[in-house]
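All protein chains but one are shown at their positions in the complex.
Presenting chain A:
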Amino acid sequence: MAFLNRTNQSFLTHARLWYLVDARDQVNGRLAAYLAQILRGRTKPIYHQADDVGDYVVVINTRHIALTGSKWKNKLYRHHTGYPGGLKSITAKDLHERDATRILWRAVYGMLPKNNLRHRWMKRLYLFEESEHPYAENIFAKLEGPAPLPKRLEEFSLEEIENYPKMF
């Protein structure tokens, strides 16, 4: 009956892991889609749609998240208060100023399937505006964001800029 304690033998497969993701310069929607997959457990071979097998995700630097196009100015986040004429709306920029984790939270929440597990999945998502967070000892691995970041101009040293091949 050696097969009965296989679950204990493959401990890491069955464990809930904690991941750290840096949201700096990541595009909001793409990052949210990536996070939703991890929260649902779509990255684990024990995945089952009715089981709650997802991992924990800690996201830092949500204040520095990116929106494409003119979404900061034009994208509206709407909700209804329940009273007549109670449709409130707020632009992405204003919402981000009020709470810098809210835009990413809304995006992930909207991308998860609408069922009773959604609140449990969302509870495993920890969002932090800056790079400080209290879960450092839980973190199993740091994940790269879905978009590889290009090197910024200020990150190049003066020497590299001078030696860069130029037409003129």
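A few points about this structure:
Quick note on the criterion: a residue touches a chain if its C-beta (ideal position, glycine included) is under 8 Å from a C-beta of that chain, and two chains touch if they have at least 3 such contacts; residues count from 1.
Just so we're on the same page, contacts and distances are computed from a predicted model.
The protein name that UniProt records for the chain not on display, among "Large ribosomal subunit protein bL20c", "cyclin-dependent kinase", "Glutaredoxin-related protein 5, mitochondrial" or "Eukaryotic translation initiation factor 3 subunit I", is "Large ribosomal subunit protein bL20c". In the full complex, chain A touches the hidden chain at residues 1, 4-6, 9-10, 13, 42-49.
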